[in-house]
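Note that one protein chain is taken out, while the other chains of the complex remain in position.
Our next item is chain A:
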Amino acid sequence: MPCERKPMRYGHSEGHTDVCFDDEGKCVVTCGSDGDVRIWESLDDDDPKSINVGEKVYSVGLKNGKLVTAVSNNTIQIHTFPEGDPDGILTRFTTNANHVTFNSSGSRVAAGSSDFIVKIVEVVDSSQQKTLRGHDAPILSVALDPSDEFLASSSCDGSVAVRFYYNGKHKSSDVSNAKSLCRLAWQPRSGKLLAVPVDLTIQLYDRNTWTHVSTLSDDLISQVVNVVVWSPCGKFLAAGTVGGNLLVWDVEAKLCIERQKHEKGFTVCGMAWHPSGGRIAYTDTEGCLGLLEGVPSSSSTVQSTKVSRKTHDYDDLFDEDDDRGLDEGMSDSRSPVKKPIMEEDDDDDDLMPATGRPRNRGSFLDDDDNSQGMRCLHKASKEDGSSAILPAVGPAVSRPVYEGPMPTQPQRAFQPGSTPVHLMHRFMVWNSVGIVRGYNDDQDNAIDVEFHDTAIHHAMHLTNTLGHTMADLSQEAVLLACEGTEELASKIQCLHFSCWDTHKDWIVDLPKGEDVRTLCLGQGWAAVATSALMVRLFSVGGVQKEIFSLPGAVVCMAGHGEQLLIVYHRGTGFDGDQALGIQLLQLGHKRRQVIHGEPLPLSRKSYLAWMGFTAEGTPCCIDSEGVVRMLNRTLGNMWTPVCNTRDSCKSKSDHYWVVGVHENPQQLRCIPCKGARYPPTLPRPAVAVLPFNLPYCQTTTEKGQMEEQYWRSVLFQNHYGFLSSSGYEIDSEGQSRAEKEQQELLMKMFALSCKLEREFRCVELAEIMTHSVVTLAIRYASRSRRMALAQRLSELALEKASQIQEEEQEEEEPEEQMDAEESTETRKLSKCSSFSSILVSEKYSGLKYIQAKICSSFEEMKLLLNFVFQEYLINIFKLQVSGAGKSSSSPAGQPRTTNVLDSMTMSNRKPAPLGSTSKQGKAPVLKPLAPKPKSKVHCASMPHRDKNIETFQNAASAPRVMPKTGFQLWLEENRKSILADNPDFEEMDVIKEGMGRFRTLSAEERLNWTERAKGDSDPKKRKREDEEGQVDEQTESDEGRTKKKKPLDTSAKLSAFAFNKE
């Protein structure tokens, strides 16, 4: 459709000019070197309104009734429109600004000046401005992205820079020859493409990847392209050249649909598209204004040619949303479950506010930096909406509203431990072996390989001639790969530096049309996943090995030893979730699949951010929400969350970029990134170590803490089992340490439950304990007078022991030889416990109190394992007993009786002697066996003392489990001398004094006494045991039957333990 070129008319005096339309397209606004801004009602308007704004005007922008001009007095001024009253100065430069432009909503103005600076200013509040530096030459042109995310600027140095304009982060740059004005333009509405005039062509860059998408050119262009402008619909692109050529392309079809020649051949330096399309105003360097009418603006002509678009694949639908507004009819006929509609929803917010459609944008508005394939979703205008720029789309037609879940864009393939490809300086991989950095800037296209441990290999610097974008690093080799281009096939390059021959590297070309998506290295092998849904295995030396197909597009791979982990798209995720599957293969001698494509759990609305193995070889994954999950091999290969890195972040925009996971010691190595998802290569980021923290309930309480610690320890110990089963050597010391830690934790939990009187829970805990620790638990239970518990535990211990024995029996000949003495001890133990359980009644609450006190400080004292404390326990108990025995011989003493009635009567007069007992109980716990100075409190509590002692006496005389200690014997002998020295001493004082004296004895002497005590107590015990045996034969025969059947080595272990401790 040919368009009509109206004759040029005089606009300004000779020199640079610029042109734009107002919002409604009623008038054309021009500016020129005469310092005037002229407002033309039409081309034939003979009396245009003139506003003088300065000496020379370089550029003009108009939006929302505000006219901004770049004036020769180095300022950017605002005038009202159409009145033309000065409205202040927006910003200043040190030299004149070359170009000024509004963003799509008119809220901001960007201006580029000859002093190499780009400024972005809020129109409403000119104090809010950002200055962007980075160019080394005067800025030629600036362009703000319609979605307010990027700023593109071109400069005389020939570079085009695109940056995030809110933080000025450098995104990308491209060298172009810039003899022209180099006016850039973002595609309106979506901002998907950036058009850059480069020499005789216009190059289109993709917003997501900053890769060159296509080039528009035409034979007619004989001189440099000066200006490019997009049609408001974003479908057409018009360009003006130095030679005065005007061309219009259909971008989609790359078809030049309009060619016009300036009537005098003057250079076109300003162009503007009418807001409703159909007209282009242009100005030249001679100050003339021209108009092109009838430029195709609606897509009607072109639409018919585009039926073939239906064949676009899924990815394209998401990427090429630019023209979606135009062929709505088509998207209607297609499946409604398609992203573009949603994106249009964002665009058309103001057009159809009444549809009441669920707005799903929230899910896409998370992070601006999660650029791996997600950026195009960041559509929604975050500023004040797109109210002013109703694009020249026909009125929004009603569409069938789809209200179901929306499919998520599948995440792109990535290399774990790499930063996004579009960065100029990036980490291609950072793992436990080393770092591979990629540089792709003006001077250099290179790859640096650096090893954490220089003992592996020295650092390497490679020139990246092939344009590798993927890398992996192992102790043996560096694997690099690039995607294919039109001419070149996708290549894999391997630098096998540990190779012993002279050819250290090999290169493999993939078949045409097949691109490497992701790759990984293992021990002696390399794996490459390709766009053909295939995984190709190579040996590290370059031998091609197995190939196999994947059920879906690969997301990432990781290798460790002989294990290969593959994550792929299992299907389409909905509402922001990804649907990923995972396979774990064992590539060793016995090849097998360990995980057969099961779904990989991720947090809601997150994607996979890192995948790999811990240093010990357990698969581990991290999603974009920062949750670290680890494979639990003992729980049917389930995934257990072990840490949330976001919990440690100070601010919401901070992230941790994980570089490695270690199980022994438990370390999550990561790089803290302030306000970003990825670290920059410079300054060199430092690794921080995060602890693991399983999300157990109530970790503020002691119980929750210990449970978390226990299960964490169990989980992180799993790798020992795996490693030993797959034939690796393991750190057995570490393993035993971990086991010991677990048992200690269990014992602590046991003690805690005991304290809380949760006996059932105690038994549950004991069930997890190892046999030897159960015996310890029994001791603890009996010490704390929980005989019922002790009894249950002893049953449990027997069970456990029998299990162990059965296992042993299976392996070797059963040991028939049972020690008689040991078996009697077993019986004795059970008897004692049953007997004492009858006798122990609530009148021992005084005693219980002591024990509770002891318990509370127990935990701090490494529990029962503390030898000193044990001895003390025995001592204090015995002391009381012996003391009571002595005092009973005095007239005031009670007769020594052991029958039930007696204890009943005593329970009646049991005003709990808390005062004295607590004193006695407390002080020595903190400082065992420390002599305590006499106090008046003590005397005051004297009346209670006897009863207190009686309770002890009863308790002691009944079971008499404890043997006499050395101190006791010593005290018996030395009591007289103490009494002789201090005739006024009470019983307790005697004991105190005795304690003090005993402590002054030399170690040998004390040992001597202990020896004597051992020799002494055993026969006594046995005698007593015989007496008691008759008393409760009944009980024993009831419960002891099972025990007798299997006379076990439990008691042997227990007694051995007891003797060890003493």
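Going forward, contacts are C-beta pairs under 8 Å (C-beta built on N, C-alpha and C of every residue); 3 or more make two chains touch, one makes a residue touch a chain; residues count from 1.
Rule of thumb we're sticking to: contacts and distances are computed from a predicted model.
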item	value
Name under which UniProt lists the unshown chain, selected from "NUBP2 factor", "DNA replication complex GINS protein PSF2", "U6 snRNA-associated Sm-like protein LSm5" or "DNA-directed RNA polymerase III subunit RPC9"	"DNA replication complex GINS protein PSF2"
Touching residue (missing chain; options A:Pro7, A:Gly88 or A:Pro683)	A:Pro683
Selected residue (touches chain absent from view) among A:Asp85, A:Asp453 or A:Asp509	A:Asp453
Touch list for chain A against the chain that is not drawn	432, 434, 451-455, 667, 669, 682-684, 686-689
